[in-house]
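I have a structure here, written as structure tokens, and I will follow up with some questions on it.
A single protein chain has been omitted from the complex, and every remaining protein chain is retained in its original position.
Moving on to subunit A:
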Amino acid sequence: MKNIKSIIAVFLAVISTGLMAQTTANNGIREAAAKGKSDLLKLLSENKEFNFGVSAREVEVAQISNPIESFSTEFNSLLNDTSGNIATISRSENVYIVPLTTENKTVTTISVASSSKGTKVVELVNQQYTSELNDLPVEIKRANFKGLKVINVPNIDATLYVFNDKCYTSYNGRSVREGSNILEVTRQLQNDARTFQAKFGEELKKGKLVK
């Protein structure tokens, strides 16, 4: 009986420590995003020489929404994947896309990097994320993006939004408004990755290329 009590106590302690660590990390990301918002607001208020597609007024009234964790697919794993699920061959980049929203509309995003060294802003304004987050189905926006992940697939430039095992992407004529089966999207990406590799794999071994 005593043993069972001890095991339960240790189990609860481990869970609460994990939850506390997660909350602390989440708070750090939100604090960094708040600093990014403050910087962007100051920049937009005081300087008119840049065009970031967002106004100071929009940023001022926007709320900091839930951070969206960003993942990057291992290209070689995609080439040889048999799991059929791109989420399992993608690694966290330790970067979080934080939407600034007003009434379910994303006005812009702040990107925050989090590592053992600390949490910091890395990017203000990303119009691709802003536009695509606005096009996602309303239930994802109503949930303030909680549970949403973004996966970037290198070389073939696919950006996937994964929510409740559904995949939303504008890749290759698809629409982020409609969820697709993740296995089906992974198959298509794998075919395209193999085509890319056949076409440019050797050239890439010889030197750097950009696209």
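Just a few scattered comments:
As a convention for this text, contacts are C-beta pairs under 8 Å (C-beta built on N, C-alpha and C of every residue); 3 or more make two chains touch, one makes a residue touch a chain; residues count from 1.
Operating definition for what follows: contacts and distances are computed from a predicted model.
Per its UniProt entry, the chain excluded from the display bears the name "Papain-like cysteine protease AvrRpt2", taken from "Papain-like cysteine protease AvrRpt2", "(2Fe-2S)-binding protein", "16S rRNA (cytosine(967)-C(5))-methyltransferase" or "Cytochrome-c oxidase, cbb3-type subunit II".
When the missing chain is restored to the complex, the residue among A:G84, A:P137 or A:P154 that touches it is A:P154.
Touch with the chain omitted from the figure is made, among A:I86, A:A113, A:I140 or A:V185, by A:A113. Of the listed residues A:A33, A:A62, A:V121 or A:L136, the one in contact with the hidden chain in the full complex is A:V121. Residues 35, 38-40, 42-43, 47, 49-53, 72, 75-76, 93-95, 113, 120-128, 154-155, 157, 199-200, 204, 207-211 of subunit A touch the missing chain (whole complex, contact as defined above).
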